[in-house]
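Please read the structure below before turning to the comments.
Every protein chain but one is kept in place in this view of the complex.
Should a chain be cited, it is by its letter among A, B, C and D, assigned in written order, with residues numbered from 1 in that chain.
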Amino acid sequence: MPATDRVKQILANYPSDNPGTLTNLYRLLNTGTLAGTGKMVILPVDQGFEHGPLRSFGPNLDANDPEYHFKLAIESGCNAYAAPLGALEAAAGKFAGQVPLILKLNNSDTLAKIDQPCSAITGSVEDALRLGCVGIGYTIYPGSGQRNVMYQELREITIEAKRKGLAVITWSYPRGAGLSKAGETAVDVCTYAAHIAAQLGAHVIKVKPPTAHVELEESKKVYEKFPTKLETLADRVRHVITNTFHGRRIVIFSGGEAKGTPELLEEVKQIAAGGAFGSIMGRNAFQRPHAEAVKLLTDVMAIFKNAP
Amino acid sequence: MPATDRVKQILANYPSDNPGTLTNLYRLLNTGTLAGTGKMVILPVDQGFEHGPLRSFGPNLDANDPEYHFKLAIESGCNAYAAPLGALEAAAGKFAGQVPLILKLNNSDTLAKIDQPCSAITGSVEDALRLGCVGIGYTIYPGSGQRNVMYQELREITIEAKRKGLAVITWSYPRGAGLSKAGETAVDVCTYAAHIAAQLGAHVIKVKPPTAHVELEESKKVYEKFPTKLETLADRVRHVITNTFHGRRIVIFSGGEAKGTPELLEEVKQIAAGGAFGSIMGRNAFQRPHAEAVKLLTDVMAIFKNAP
Amino acid sequence: MPATDRVKQILANYPSDNPGTLTNLYRLLNTGTLAGTGKMVILPVDQGFEHGPLRSFGPNLDANDPEYHFKLAIESGCNAYAAPLGALEAAAGKFAGQVPLILKLNNSDTLAKIDQPCSAITGSVEDALRLGCVGIGYTIYPGSGQRNVMYQELREITIEAKRKGLAVITWSYPRGAGLSKAGETAVDVCTYAAHIAAQLGAHVIKVKPPTAHVELEESKKVYEKFPTKLETLADRVRHVITNTFHGRRIVIFSGGEAKGTPELLEEVKQIAAGGAFGSIMGRNAFQRPHAEAVKLLTDVMAIFKNAP
Amino acid sequence: MPATDRVKQILANYPSDNPGTLTNLYRLLNTGTLAGTGKMVILPVDQGFEHGPLRSFGPNLDANDPEYHFKLAIESGCNAYAAPLGALEAAAGKFAGQVPLILKLNNSDTLAKIDQPCSAITGSVEDALRLGCVGIGYTIYPGSGQRNVMYQELREITIEAKRKGLAVITWSYPRGAGLSKAGETAVDVCTYAAHIAAQLGAHVIKVKPPTAHVELEESKKVYEKFPTKLETLADRVRHVITNTFHGRRIVIFSGGEAKGTPELLEEVKQIAAGGAFGSIMGRNAFQRPHAEAVKLLTDVMAIFKNAP
Partner (left out) sequence: MPATDRVKQILANYPSDNPGTLTNLYRLLNTGTLAGTGKMVILPVDQGFEHGPLRSFGPNLDANDPEYHFKLAIESGCNAYAAPLGALEAAAGKFAGQVPLILKLNNSDTLAKIDQPCSAITGSVEDALRLGCVGIGYTIYPGSGQRNVMYQELREITIEAKRKGLAVITWSYPRGAGLSKAGETAVDVCTYAAHIAAQLGAHVIKVKPPTAHVELEESKKVYEKFPTKLETLADRVRHVITNTFHGRRIVIFSGGEAKGTPELLEEVKQIAAGGAFGSIMGRNAFQRPHAEAVKLLTDVMAIFKNAP
């Protein structure tokens, strides 16, 4: 299948990667409903690990079945499905090749109370190869006192993943003693977090939709001196994209907490209008009944398909 | 993309492989015009190495350009393109992801005169990963006094490839002091050669179309005792498939020396009628002018698409 | 399941092996119809590789299917099924755990003409582990000019297998320029060959039923000086067992070329009467129609069950 | 290109380095406008990571584009461009060879609040080789309670970098609970910090322009006992150079916070007059509009070119 111009343009932003990694980025960009558009919608299901199965799958018990998410991603035409080791292993052999997989290589549970959060490494690049993944996922918590541990683990995973032709997808979630709760999604912090992920060598970066809150004093001064349009979510998304290598890195946005469909679609429209490369949508998809989830993902993809 | 029943059926014949290898087999089976049919047509271009560029590309000088073959495979809808290291490197970064690649890991030139033929290893599994290949290709010469060297090299490559989620495609070409020239394509020898490749752990096996000649005395006795229909090429292809794990391994057939189009298409029809999983067609494709080559490959795929 | 006294007695003959290897020997001895008796019947199917699929499966085309042999071994209550890499991989994932597996680690084809026979290594201990095997099989050709190559390869495989808790089953087939055709099964040569396998560290040794022929001049002198009862096959089997660590190694006998049922059962009775630990029966089983094969294997097991 | 006498003189100060490292030092010294003069101006862009993209690129949004800095360094005739992994990867393949690169191997963000600062390792010597860098950059914080961690990481990176022929460029920034804010740029502390970097094996040392402030009691006593000319910045720069192996190590000075052009050029004149080997100028360059930045860098280079 020849690449579209838009996909060629995006791949040209990774001139130091080997053909193996470019091939897997191509697969991410050329699968499902949004194939070839340069946009992507990814289904991530690590919430069972992160928040526990009750909070995650209580609203839809069927979603406890690892096969459920493979089917949902395939049926709804997602670009990829991302999950921790166990969930992928439980079905990858059965659905081999039907949807690009991303192995979430670190995860954190909420049973222990930790001041300075740091996820555990729960899988390896070797696992990603044997499971047929197109890339690995890794979460960093900029703002945590443990951030150096995470950056350094990611450095080693990244060099191995790139050598073996995999893509690196980084979840960048500001969190930790240095930040207020509102600060975790503040527009300046979110922007900084996306930039850090890019500097650490990520091919795809996932952040939360930024709020209008500004956390850092230094940021306030910058915004005063260089007035920046940040009123709408679309403005703020554009701001993040610009600050992440000027649009040369694929930045996608999560939907955050589960919410009502109209509210959610409105948010996605803003994200798309701001030039985002796509959405990563977990709870908002799998906590709905199956048919509704497929409908929702389809609608989300339609928004990106028609985005500028 | 959900798998077709036929593809699921074929993948079920590899119950000991990890999801990574199954994923790459799926990619082989789900690309191009024949995607999902369980049939495949592969473009192999190692003739420049094996026979020299003059004999290979003299009829069509453009085919000296490594990009030529990527374009031909993509444009004509082939399932995969197979070539040695240099030819893949020269274009893989540019066409990343657009066609499944197979790295031919051993090659032989015809400048040296050798009694017991044995190819040199000219690439590695690590190369296949960094170039984004779905599998590795390796040639064995059953019948050569050097066969143990080849089998043992292949054993090591195979175990590494399978651990890292790649598919193993084995070219099985009987050759060497123990065989007459006619014996190299004799039906009994070809059948034996395909079986050896399967026992060595190949996922996909490539052999030459078997002639009606019977080489070995022991084979003649078996055919006398257990009468076997071997008149037509279709009969003989079916015979090879049956003797290679009873249809549980993907066996594909080469077109051999360049020949006229009607003759070639007739041969492919026989191969398809015999239940072959596909064709691998090099010289007959790239030695023709480009448009003719695309037309030919398209016609070949149509035959397999309509095969039982 | 507590071990029987006989099994305890046999395991006590391997006091230097680690519990892992003893566990796998126990599995071999405690599976199927003969479980706990200290006797075993193994189904070996490497003939497709060794003699080609035509000679091997021509009489029963269904036997081309790798699943066929798993089913035959399970249904007839064999202690184990032994085969090369490809044949095990093609079904091991589907029948996982249902019958002990032995991976034949070296194999030889008959396409090349070689003076000094030497099999190629076609699998590895790592493969045996990932396929869930209880042990590895390896063929040596005492009498071949290449015997040192084989002994040394086996040494390395043995040390790895034992470290990783696998059993070593050695096929010891005298062959090569130093022996007459009759000498290959001569009682003195067969005895010597079994002893070599034991000295190389085998846990289980497979030899052919010895004939009354005496090959070596030195042997004749010994038999003259120390008269030995060698008239019946039972005598000769007892002679082999005694000369192989005085019964402290499991020695089993093959049935050799396919033959008629009464003749075959008579041979087995002699083998059992001679104190053999069991039979290994390939062609005589799988070349018969399925029901006949099950009946034959059942009858063979009954003989060993009732043996002294 | 034969080396100038001055370059030969400088390289002679590194008699224990292998030719690979000398070659890369030569490249640093022989590129751009100042080639051959023994002086250098380096463009460093790690501020996006260190201070966030807003504070860094807010004044000049185009500078978010990783290609921007490659172009700026090339166009203005800098000796080298230094940046973290992500920023180099995003363009190194496109501008390969056009400007010497330095991979900043550790970086720190300002989202987390940390008492004892310590940067995270965010790249490796292996990365520097695959990206074609002439050297690696590493920041130490003498004065931090975590200094030993940094010195020991640097020790390992240094030994690997030198074995593989790379140059080591050390940013030495006194910082941490043991120092007052003014002390971070105090002349005695700055001098001490440069010396520590030299002792740790750096080839090139970057410090901030020292102020007239004296931080440590012990220093005050020394200056009283041995009166030292420290009035002008030129005096203090000379003082640092002398205390860093008596001029046998390349010491360069940063421009610190962004400031007005006349003020900045005056500072550079002082630095040059003090015998510095050059400047490293980031924010003062890339936060200006492009044409102004090129003009500024050109003026800075002119100052060094005409320096004694």
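The rule is simple: contacts are C-beta pairs under 8 Å (C-beta built on N, C-alpha and C of every residue); 3 or more make two chains touch, one makes a residue touch a chain.
Values in this document were obtained by computation on a predicted structure and should not be read as measured data.
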Chains in view that touch the one left out, judged over the entire complex: A, B, D
Touch with the omitted chain, as defined above, among B:4, B:122 or B:152: B:122
Residue of B:61, B:182 or B:212 in touch with the missing chain, whole complex considered: B:61
Residue among B:8, B:51 or B:269 that touches the chain left out of view: B:51
On chain D, residues whose C-beta touches the chain left out of the figure: 1-3, 11, 18-27, 30-31, 74-75, 92-93, 95-99, 126, 129-133, 163-165
Where the unshown chain meets chain A, residue by residue: 15-16, 18-19, 163
Chain B residues that touch the omitted chain in the full complex: 48-49, 51-55, 57-59, 61-62, 64-68, 84-94, 107, 109, 111-114, 118-124, 126-127, 130-131
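Simple rule for what comes next: only the chains that are shown with their structure count from here on.
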Same vs different contact residues, chain B with chain C, by half of numbers used: different
Degree value of the rotation bringing chain A onto chain B, based on Cα positions, nearest 5: 180
Between chain A and chain C, centroid-to-centroid distance (C-alpha), Å: 56
Cα-centroid distance, chain B relative to chain C, in whole angstrom: 36
Two or more partner chains touched - positions in chain A: none
Pairwise chain contacts under the document criterion: A-B, A-D, B-C
